[in-house]
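Structure in structure tokens, see below.
A protein chain is absent from this complex, but the other protein chains hold their places.
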Amino acid sequence: MIWPVDLIIMLLVMVSGIGAIMVRDLLGAAVLFGVYSFLMCLLYAIMGAVDVAFTEASVGAGVSSVFFVAAVFRTSRRTKD
Amino acid sequence: MQAIFLYASVFLACLMGLSLYRSVFGPTVLDRIIGVNAIGSKTTTLLILIGLIYERVDMFVDIALAYATLNFIAVLAASRYFQKKKGLFDEVEGR
Amino acid sequence: MSANTKPDNPNNPIDYQAYSPFKPFEPPTPPERSPLPYFFTFCVCMITWLVLSGKFDLFHISLGVVSSAIVTYTSGDMLLRARRLKGLPGNWLRFIAYVPWLLFEIFRANMHVMRLVFHPRMMDLIDPRMFRFQSRLEDETARFIFANSITLTPGTITVYVSIFGKYTVHAIDKASGQGLPGEMEDRVGAIFGE
Amino acid sequence: MEAILSSFLTKYNYWVFIGLVMIGMYALIAKRNLVKKIIGMNIFQTAVILFYVSIGAKQGSTIPILDSGHGHDAHHAVQAIDYINPLPHVLMLTAIVVSVATLGVALALAIKVHQQYGTLEEDEIAAQIDKP
Amino acid sequence: MRFIALITILLMGGLLFYGLPDFPDWGDPASPASTHVSPYYIEHGAADTHAPNIVTAVLADYRGYDTMFETAVIFSAGLACFFLLRTFRQKSAETKLYRHIPTGVTLRIEKGGKTPAGSEEFEPIDSHWVPYDMIINMTCRLIVPFVQLFALYVIAHGHYSPGGGFQGGVIFGAAIILFAISHDLRSVFRRLQEKTAILLSAAGVLIYAGTGVLCLILGGNFLDYSRLAGLLGVDAVMARSHGILIVEIGVGLAVMAVMVMLYYNLSSAGRHDEGL
Partner (left out) sequence: MSLLDIIATAMIALGLFFFLGGAIGILRFPDFYSRLHPAGKLDTMGQFTALSGIALYLLNDLSLGSVLTALKILLIVVFVFITSPTATHAIVDAGVRAGMTPWTKETREEGRR
């Protein structure tokens, strides 16, 4: 419930979300998805949902980016769009 | 003090925007990783500042601790990708 | 030699021979497992638990004992590799004495990088370069502390440490790299009595 | 007019929700790459989670963890207005972990498709299926 | 295709935007979500379960049935990944690399050559394989025990601070993944085998369901922890608190094992020979 920070972070979330699907490189997309998840965690913390923020922090920082990188490592980085 | 913490967190959020520029428009993937690293380090501080604004720091400090320890796993994984598959551009089209 | 570490770009000024493809082959470890690392891990875990928990009733402390035992069982041999306690407390004390000097150096380094960042003619000031030097440190922990100290201090980043102690360092300008290996190596060596 | 405008302005967090849903949906429909589709699916998921969490927020209240460790002594009764609604948090907490598990399954499917067809692009896969 | 997608999402966004005035205000205490059942949880949660963190109380006690099946979903996701990717056939087409441990000489064995498998002196190494990096290895050796301890702390203190089985399990799994990234997949298999991981994940779900069944046997409803009071030797409120802890341990085990299984299968594409 801290609206100035909230507004800025929301803007950044939109930017990183658009970036994650627009980048023409799957590894870059995975990395940007990591940023998206960091910012989402901050957003939950600002709204006071501590447990959700904790889950998102551990999941986003620890696991999901690694899964994406592992999958890209096992397939290919190439994408047409 | 509350106002100081509020201004500090707003300032940090703006700085995150600057780092986000590097990670969205960075010419190579490694520049993006630098941006992610910078954003992660700012996030740790920002979480504790939010805790101070809520006046419940003892609850938020756990999240920040988890963040500080796990923040670099993604960086390690991405750098391990480059150590195994050499070459920065050869797989990516259009460069 | 099958792992090909040489990239295709011939114009790259970095010496790839510094990248040794060998893992250090440790001599086969003796079968006797010293209990000391496990005991040390247990004690450190218990102290950390007390700081983290903040509840000093019997139930939570017994939970802490169980958790420390689990961590000791799964990863008790990670934290400490030494088989004997000899010299360990002295190393720790000397390391703690090293930290303030390191903090001061880090502060100076940050001021240096800060001046570069805000300088309007920054492009003329910086002169990035890679160079290599041979360190005389033998102990792995000493090399680790030295490498991380280099990364944290004046305009230099450790790129690679070969198993023979050869450091590859990236420096942001001419002045930054000249002090290496200098006072810092002596101080790190002094911690471990080398 | 002003009433409508203010009713839109006070709900700016839902704008973000709508925007994220649109981004995720666009990636799901228009992107041909399977990993991009999976990222879009995840963005969609987090948008829904954000919607739930922002429904539960309350102005001027604190996080849903009681201040004193001995709440059952009840020197003063706990007022519901002082604490943020915990119910959406519970539902969404499990949803996040489940989303990671489904992400793992989706990536496993993508790896399997890549082993079979050698590509992640939808149209190339369709061309390979149609050919023989 | 892109044009149709744009039309569709603009239509959908327009509809959502049209419905915007009917959404409750942000931070409105009188919104429908905050008025029906949640005041009861907030006002009685701590008195009923001795857990100041209301989220944990609701998660594991009031809505424990829901959470049990969420855990089952995670477990089945791990199994699905296993059955999708895991291959047991040895691929012998490529060349293999072995290292003689006492001397450090690397052997390259072409297809059809005799491999020194089973010998004590040789160990297999990966085909595209990273040289030993001292700094990363050392850091991970220093970090991993603390991360594991922190994960256990998070599981054990879910009552008093944010945390619980889900978060702690993910952090513990992330610690193991960190070790796997810094070393290689084989050295992790020496510590946590695949079979053990699957058994652990099943055991986690079993602990959760078994607690419920135990309550059923003792004469209460499914997952009614206050029936455990006689077994644990405490009063009913503390029994609910301890019941929450037991259930959280089950959740943590399941989540940890599933995260590790997913990583094993994804990073090696099911072959379990060389990881990321």
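Read from first to last, the chains carry the letters A, B, C, D and E; within each, the first residue is number 1.
Keep in mind that, in the parts below, a residue touches a chain if its C-beta (ideal position, glycine included) is under 8 Å from a C-beta of that chain, and two chains touch if they have at least 3 such contacts.
This is a predicted model, so every value here is computed, not measured.
Q: With touch as defined up top, name the shown chains that contact the chain not shown.
A: B, C, E
Q: For chain C, which residues reach the chain that was dropped from this view?
A: 5, 7-9, 11-14, 19, 48, 51-52, 54, 106-107, 109-110, 113-114, 116-118, 122-123, 126-130, 147-148, 151-152, 155, 157-160, 170, 172
Q: Considering the whole complex rather than only what is displayed, give the residues of chain B touching the chain that is not shown.
A: Contacting residues on chain B, toward the hidden partner: 1, 4, 8, 11-12, 15, 18-19, 21-22, 28, 30-31, 33-35, 37-38, 41-42, 44-45, 48-49, 52, 57-58, 61-62, 64-65, 68-69, 71-72, 75-76, 78-83, 86-88.
Q: List every residue of chain E that touches the chain not included in the displayed model.
A: So the residues of chain E touching the missing chain come out as 133, 135-136, 139, 142-143, 146.
Criterion: only the chains that are shown with their structure count from here on.
Q: Common contacts of chain A and chain B?
A: Looking at chain B and chain A together, the chains touching each of them are D, E.
Q: Which one of the chains is farthest from chain A, going by Cα centres?
A: The most remote chain is C.
Q: For chain A versus chain D, what separation do you get between their C-alpha means, in angstrom?
A: 11
Q: Among the residues of chain E, which ones contact at least 2 other chains?
A: Only 27, 53, 55, 128-129, 146, 150, 154, 160-164, 166-167, 170-171, 174, 177, 181, 259, 262, 266, 269, 276 qualify.
Q: Multi-chain contacts in chain B: which residues touch at least two other chains?
A: Touching at least two other chains: 54, 58-59, 62-63, 66, 70, 73, 77, 80-81, 84-85.
Q: For the complex, give me every residue of chain A touching chain E.
A: 1, 50-51, 53-55, 58-59, 61-63, 66-67, 69-71, 73-74
Q: Please output the residues of chain B touching chain D within their complex, sorted ascending.
A: For chain B paired with chain D, touching residues are 54-56, 59.
Q: Which part of chain D faces chain A closely enough to touch in the complex?
A: Residues 12-13, 16, 19-20, 23-24, 26-27, 30-33, 35-36, 39-40, 42-43, 46, 49-50, 53-54, 56-65, 84, 88-90, 92-93, 96-97, 100, 103-104, 107, 110-111, 114, 119-121 of chain D touch chain A in their complex.
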